[in-house]
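Dumping the structure here so I can ask a few things about it.
What you see is the complex with one protein chain gone and the rest in place.
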Amino acid sequence: MTKKFEGIIAYPVTPFKADGSVDVDMLKELIDRLIDSGVHAIAPLGSTGESAYLSDEEWETAARSSLAAVAGRVPTVVGISELTTLGAIKRARFAERAGADAVMVLPVSYWKLTEAEIIAHYAAIGDAVSVPIMLYNNPATSGIDMQPELIARICKGVPSVTMVKESTGDLQRMHRLKQLTDGTIPFYNGSNPLAFAALNAGAAGWCTAAPNLNAELPLALYDAIKRNDVVRARVMFERQLPLLQFIVKIGLPTAVKAGLALQGIDAGAPRLPLRPLPPAAVEQLSEILAALKGTIAPGVSIAT
Amino acid sequence: MTKKFEGIIAYPVTPFKADGSVDVDMLKELIDRLIDSGVHAIAPLGSTGESAYLSDEEWETAARSSLAAVAGRVPTVVGISELTTLGAIKRARFAERAGADAVMVLPVSYWKLTEAEIIAHYAAIGDAVSVPIMLYNNPATSGIDMQPELIARICKGVPSVTMVKESTGDLQRMHRLKQLTDGTIPFYNGSNPLAFAALNAGAAGWCTAAPNLNAELPLALYDAIKRNDVVRARVMFERQLPLLQFIVKIGLPTAVKAGLALQGIDAGAPRLPLRPLPPAAVEQLSEILAALKGTIAPGVSIAT
Amino acid sequence: MTKKFEGIIAYPVTPFKADGSVDVDMLKELIDRLIDSGVHAIAPLGSTGESAYLSDEEWETAARSSLAAVAGRVPTVVGISELTTLGAIKRARFAERAGADAVMVLPVSYWKLTEAEIIAHYAAIGDAVSVPIMLYNNPATSGIDMQPELIARICKGVPSVTMVKESTGDLQRMHRLKQLTDGTIPFYNGSNPLAFAALNAGAAGWCTAAPNLNAELPLALYDAIKRNDVVRARVMFERQLPLLQFIVKIGLPTAVKAGLALQGIDAGAPRLPLRPLPPAAVEQLSEILAALKGTIAPGVSIAT
Partner (left out) sequence: MTKKFEGIIAYPVTPFKADGSVDVDMLKELIDRLIDSGVHAIAPLGSTGESAYLSDEEWETAARSSLAAVAGRVPTVVGISELTTLGAIKRARFAERAGADAVMVLPVSYWKLTEAEIIAHYAAIGDAVSVPIMLYNNPATSGIDMQPELIARICKGVPSVTMVKESTGDLQRMHRLKQLTDGTIPFYNGSNPLAFAALNAGAAGWCTAAPNLNAELPLALYDAIKRNDVVRARVMFERQLPLLQFIVKIGLPTAVKAGLALQGIDAGAPRLPLRPLPPAAVEQLSEILAALKGTIAPGVSIAT
């Protein structure tokens, strides 16, 4: 049965040991911590999880370990960002076999793709697996920009594509996608600083790495939206906005790993050429995180 | 005493007679119609009013006639978009003498301006008049893009600049401006399709030409926001979104004048090189307007 | 009879007196200086001449004085950059009556123009005057970007448009324009740092403000190209490139007026909001100009 993705969809980082290998014990710990904090779904191997930087073997290890760690407690969607169609199919099949509830597919460009090539890419993956596909648009990392018109065409032509994650930060695209699909395709926000606006605009969920460092505020934002309390939602959003702005400016794996270290959790360094956050920026992040503590008044319910 | 600008700030077009001259009688009629529809303020000679295309004499006629037509019923802010500082001062002084409650100043570029030049431009106008200044950022029309950091500097350095109208359509700029000014500077949305998000984000008002064609839905959106009812606000916004998308895509004077003609009001053609809306687009606009009729259910209060 | 525009087309600044009025005596002196230096044509009231910042009366004064100063010694093309079609026609007619050999027309945008509107704008001006029109594409200042395909359509549809000045700095546009017009429309380079490449690509001339500060090197570059000596042309170009880069980075009127002051010529300040070049930048310009002196070895002929 298809699981429903709604609310705060958390993206764990992929922790590395000192020797560069994937730290599967820490990966389990990070996922437990996220689920314990109350997030509504887990998305291993997204951009945050440095999916694109892993070898096939590492990727499979991380996928299998993550899904085992979640163990069905919340829905899971596994990220796939491969240059070749065959590579994407291989990973999608692996994720399905390992128990993923869905796969999130980002087409990646070296050579620009035509619309026909992008559609065929999704169709081929859709033919290869039975789990639903979350189409993922993130031109800043992938080099491919799918306009709402193209996304709507893919949703109509490839039945497996039942969800859309939009990370351009352009709110108008969400409105247009809703118009073009008559609201039948749930969309998810992947641009952290747009979370408040996207949820107001009707996003089914927010795909975010922020809960690695603070899950309370994203959950409080989502809760306020569900209660139709936009005034409280705005307050919750503005409190966490400096953190969201920081992790986006720096890049998610680098920023989140530095923040975890500040919280006493050793998830290792991001993979080269990415380098650990420089000390001055660590200091800034430390101040941002400190300012977030206790920002939700006691006695205020944030349960969904 | 300083008047407060809040809510729906309506931008009348500048109607022309067949001989090309400003039609002051029609201008009065258009303004009466807007005020009767319930808008909260009037902004003559904005982008919609083809301010940039008028000779000094025409501009003065339009400014004087508009302010006389409003006659203090609602606050007024007169738009000024001049290439030279002296030209802007001349128009600002005229507007003040003619009774404007505020002026809205858009720096316009032929040659790119340095930050020092932009600040000095606002300071010189601030020194020349006593009315408050609404800083107006609209790079798509003016060729000058003021980042939130620069806007915050201008607000701090030029005391007359007490309001900011942001028309880039970039929601993050509103958040950053609020952060940079600690929420002390009210900001206004000038990008029609961003109205819902901007008001949710705390915009004090929405500067819009839409009420020329339909004032009910913008007012209903604003009302729902004030009642903290984001669900209703979203519905009201989505109903009018096709109209907002259309008038922005076409260009405001061209689209609004065509829409007025469809409603039986002859505001003339936009000024050359702008040309009347082509028939196929008029047909499209006609359908969009027809679809809006009666979209607010009877019995639903939309009073503010 | 139609005069031929070829080679170095020099753009004088418009000098202002201390009271802000146009300094017609200095204007004559600047033009004499340019012609004496050997430039092949004069283009009054271009971007460099702050054409867009002048009142109708000032513009007419500057146009009339410039044409009188040239007195037929070299061909003249007068620049027109007006927001409205009627305004452009008015200035074009004035220039024709005052004896201009051609007019250079830049469509200027506040509201974006459709292709039909741009074509009609050129057609209306073409109908109003008998002198040839140089179409001028400069989106950085005008806000309107005409692709080669549109330019070719205008050239075909409006017989008066017989020359094209391209200032985007995109060399490929010149190649495409040549392809699209089968080489029948002479094109001119308006992007100073592209001068060497554009002349190699077959540009009929180089529209430039550089001769106000140094005419020798632009003329030497053009001469080397005409002699099919690309090695010498490159040397001549590289010598002057720092000056070209500087005046483009700063903005032409500001940079040229500062440079003239360094050469003992008082052309006044640029018009507000443009401000005089700050001292540190003046120092830099002074060094750049000093480095140019004597860079053409004695004994080397540079006559055309």
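Going by the order they are written in, the chains are A, B and C; count residues from 1 in each one.
We adopt the following convention: a contact is a pair of C-beta atoms (placed from the backbone, for glycine too) under 8 Å apart; a residue touches a chain by one contact, two chains touch by 3 or more.
These numbers come from a predicted model, not from an experiment.
In the entire assembly, the chain absent from the figure touches the shown chains A, C. Note that of A:Ser81, A:Asn214 or A:Gln240, the residue touching the chain absent from this view is A:Ser81. The chain omitted from view is touched by exactly one of C:Leu171, C:Ile265, C:Ala281 or C:Ile296, namely C:Leu171.
Note that of A:Ser37, A:Thr61, A:Thr141 or A:Thr181, the residue touching the chain absent from this view is A:Thr141. From the options C:Phe16, C:Phe196 or C:Tyr222, the residue with contact to the unseen chain in the full assembly is C:Phe196. Touch with the chain that is not drawn comes from one residue among A:His40, A:Arg91 or A:His121, which is A:His121.
Panel shows chain C; residues 169, 171-172, 175, 178-179, 193-194, 196-197, 200-202, 225, 228-231, 233-234, 238, 241-242 of it touch the chain omitted from the view. For chain A, the residues touching the chain absent from view are 20, 47, 52-53, 81, 83-86, 107-114, 116-118, 120-121, 124, 140-143, 251-254, 270-275, 278.
As a working rule, only the chains that are shown with their structure count from here on.
Chains that count as touching both chain A and chain B, per the definition above, do not exist in this structure. For the self-contact between chain B and chain C, the two sides draw on mostly identical residue numbers; the shared fraction is above half. Centrality by C-alpha centroid: the chain sitting nearest the overall protein C-alpha mean is B.
Chain centres here are Cα means. That of chain A falls 38 Å from that of chain B. Separating the CA-averaged centres of chain A and chain C is a span of 52 Å. Mean C-alpha position of chain B lies 36 Å from that of chain C.
Looking at chain A, no residue sits in touch with two or more other chains.
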